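Note that this complex is displayed minus one protein chain, with the remaining chains in position.
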Amino acid sequence: MATTVHEPPQIEPRVPELGHSGNGGRNLLPGGGRLRGVRDFSPPPASTALWVGLAAITMTFVAFTSALIVRQGSATDWRHISLPGILYLNTAVLLASSLTLEVFRRSFLKRRGAINAKQGAVDLPRTSAGWLYATLLLGIAFVAGQYLAWLRLNAEGFYLATNPSSSFFYVLTAAHALHVLGGIGGLIYIIRRLSQGMLRPTALSVSTRYWHFVDILWLYLLWLLWAKL
Amino acid sequence: MHDMSTHALHHHAPPTGFIRKYIFSLDHKVIGKQYYGLGLVAVFTGMALSWLMRLHLGWTNLAIPGLHLLSSTGAPGNVMTPEYYLQLMTMHATIMVFFVLTVAPFAAFGNFFLPIQVGAEDMPFPHINMMSFWVTFVAFCVLISSFFLGDGPALSGWTGYAPLSAVGSVAGPGQGLGQVLWAASLAIFCVGQLLGSLNFIPTTLDLRAKGMSLARLPLNVWGWFITSCMALTAFAVLMPACILLILDHVAGTSFFVPSNLVINDQLQPHSGGSTLLWQHLFWFFGHPEVYIAIVPGMGIVSHVLIANMRRPLLSYKVIIGCMFSIAFLSYMVYGHHMFVSGMNPFSALVFSFPTLIITIPATIIVLIWIGSLYGSRLRINSASLFALGFISMFVAGGVSGFFLAQPSIDIVLHATYFVVGHFHLVMAVAAIFGIFAGTYFWFPKMFGRMMNETLGKIHFWLTFVGAYCIFMPFHYLGLAGNIRRYQAFSGYMEPLIPVHRFITVAALITGAAQFIFLYNLVHSRFWGKVAPENPWECTSLEWTVPSPPPFDNFGGRHPVVYHDPYQYGVQTESGADFIMQDSPETAKPA
Partner (left out) sequence: MAKIFAVTLILIAIGSAIPIVAHIWEPAPDISTHGAVIDEQLSETMVEAGLSFLAAQFVLAIFVWMFSNRPENAKIGHFPGGATAMVLAGFLLVGTEVLALGIFGTKAWASVYFTPPAADAMPIQVQAGQFAFYFRYPGPDGKFGPLHPNLINEANENFFGLDQTNDQDSKDDIVTAEMAVPVNREIHLLMHSKDLSHSFYVPELRIHQDFVPGLDLSLHFTATKIGKYEIVCTQLCGLGHYNMRAYLYVYSQQDFDDWLKKEAALQ
């Protein structure tokens, strides 16, 4: 790369390696222009996009958290809420769903790896979707359970505007539940692709990562609600 | 397994049908043009609003013909009411900051050129990309719809400070549904921009062609990449803030409204909220936002200048490092909008230091631009004139930042026209110059025709001189204590009215000059001289494809990149003084 004009630009006699990272440090192919099998070292765009999305979602909840902290700090009218017990059950349900999803993912990849080693084909036999359905059911159960928690709070007289503490309860749980619904959408997509025999590992790992993120996010929110509310 | 053919960009076949080709297009180039069109509509709307504001400021009781048609309550007898002035001001700023300065340099040019410049066929998620435009478009419609409400749009400024923005219509006209629509529009806009980042970042990191290492990316690609990173974190904070604000309006919550407020003799039914909380959330977004507005321009100006100087900048890496530093520091300085807000005075000092320090990378970038001019073979055309103008405006606006960065001086200058002059020059005008530079430079590639150079130069001169005539005096007004967001001036500010009238005249003339640009755009689009593939003799990949590019950019071939984009001023076999990025040719030793 030319930095001064007095020296000639770098002369590059060899053909740049295949792969998206070209001459960057990330390229792991040996030099010398040897053409290897078409292996590509840049991460699939879907994976990068997921990290982008997770970063944004994280910032959103960071903003909600700081709003909660500041609001509580300046409040003279804060009424403490005891968290409805069903929240803990919901947590267990969500954790279980992450487990079932992980089980599915690993079994899927193992089978696929075995098939690839034998034939190199992309075509996949119908892997059993049992664990996937379990995840989906648990996910839906979680959202339903959150709704029950809302009803419980309603019954105790805590509505959205009753008290800042209840406001944050509803806002945080609703925002989280919305993202869970998004994850459920992803699961439905995975199930469909699987049934068509067209499930790519990338799509699966992206959806899985998202699901685990929503799970961890819930653990954080549960702690926040328990500590602050 | 994941190879290049799986980026199948999902190999979509060429689009057929009018709707797929021009309306709900998956093609990043069409989406880029749609964003540009949105930006054009927004900028002329925002400019028209500014004319109305300036006329009123110069002549408060002026009857502006036809104004009552825009709002019969806001302008009975065509004379603008005080509240209508504030409403127009709020809309002017909101439209300009979001729908012009974020959309045009970033979403418009970025969508069109990012994939091509990295050597890709399209963005990785064309459906999401399409959604990002239409979501942004919906946000614009929601905002504009507030003009047609009975008591008009919000009047709380683009900053929407609570409690004024949170207590509802009791605080003034437009503060009911108008304010809710404002907040909703912004929340929707945030979603649109996030969807954009979901494409920009993977394109830059994962879809680069063979040989296109990060170190070979054109500088404007770095500009877009850094901006996308800022956008995704900043907008992700504005959205929850807007949601909480809407809840305060419609659900009776009190996130931002304290207790015991009495408006119109009525005790307000809110309690315990924090006024400053809104400011913290808003400015945590708001400060990175102004850098989101300017960093793409820095990238574009670098790219345009290099091609027109026929030599690379003094250092590619330093410019990137500076852009990163500016982006990073931008999260630490937001409290400088809140020096006298009532927050802990010690915090003021804490925010003041990074604000002063951010001057350093900004200065280094300017010095490198100017220093690179030395010994160059500068070509003067509309694009390079606007790029040079950007530097001038950025410096002019930047130095007034020295004042505002210091809390003690902010005591004198806060909320005066000094601030308004500062941000208009350093952000609005500079960014607009970046947009113009990009337009004159890239129009041939986008539309296959050259823009008219004579008209371009006339446009430049009128705009350059005009912008200085408008915004330099703002600083003098501020020093003299002219408070901002006032619809009329009295008391000690009355003697300053003649200055306002001068500014208004300058604004009207400069505004009129923009129609020359508009005419040039439209006329050249259909009747301009047919453009060659590489009219500027520029090295980056967008100049290796036809003007305009085919739907899959490279016509099915996969470009291979051998060089960085700044092989200028070199000696080649063919006699040209530059080498394209995808040319295996190497320079002759000097």
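Order as written gives the chain letters A and B; numbering starts at 1 within each chain.
Basically, a residue touches a chain if its C-beta (ideal position, glycine included) is under 8 Å from a C-beta of that chain, and two chains touch if they have at least 3 such contacts.
No experiment lies behind these values; they were computed from the predicted model shown.
**Student:** Looking at B:27, B:83 or B:582, which makes contact with the chain not pictured?
**Tutor:** B:83
**Student:** Using the document's definition of touch, tell me which of B:48, B:251, B:356 or B:455 contacts the absent chain.
**Tutor:** B:356
**Student:** Which listed residue (B:16, B:61 or B:260) would be found touching the missing chain in the intact complex?
**Tutor:** B:260
**Student:** Kindly state which of the options B:134, B:161 or B:324 is in contact with the chain not pictured.
**Tutor:** Residue touching the chain left out of view: B:161.
**Student:** What is the set of chain B residues that contact the non-displayed chain in the whole complex?
**Tutor:** 81-83, 86, 155-157, 161-164, 167, 171-173, 257-263, 265, 267-268, 273-276, 309-311, 314-315, 318, 340-342, 345, 348-349, 352-353, 356-357, 359-361, 363-364, 366-368, 370-380, 385, 388, 391-392, 395-396, 399-400, 402-403, 405-412, 414-416, 457, 461, 464-465, 468, 472, 476-477, 479-481, 483-492, 496, 499, 569, 577
As a working rule, only the chains that are shown with their structure count from here on.
**Student:** So what's the Cα centroid distance for chain A and chain B, whole Å?
**Tutor:** Distance between chain centres, rounded to whole Å: 31 Å.
**Student:** Touching residues of chain B toward chain A in the complex: what are they?
**Tutor:** Those residues of chain B that touch chain A are 1-4, 6-7, 124-125, 194, 197-199, 201-203, 205-216, 232-233, 235-237, 239-241, 243-244, 247, 251-255, 259, 271-274, 276-277, 280-281, 284, 311-312, 314-316, 560-564, 566-567, 569-570, 579, 586-590.
**Student:** Under the definition above, what is the set of chain A residues touching chain B in their complex?
**Tutor:** 1-3, 5-9, 11-12, 15-24, 27, 38-40, 42-46, 48-49, 52-53, 55-60, 62-64, 66-67, 70-71, 74-78, 116, 122, 160-161, 164, 167, 171, 175, 200, 202
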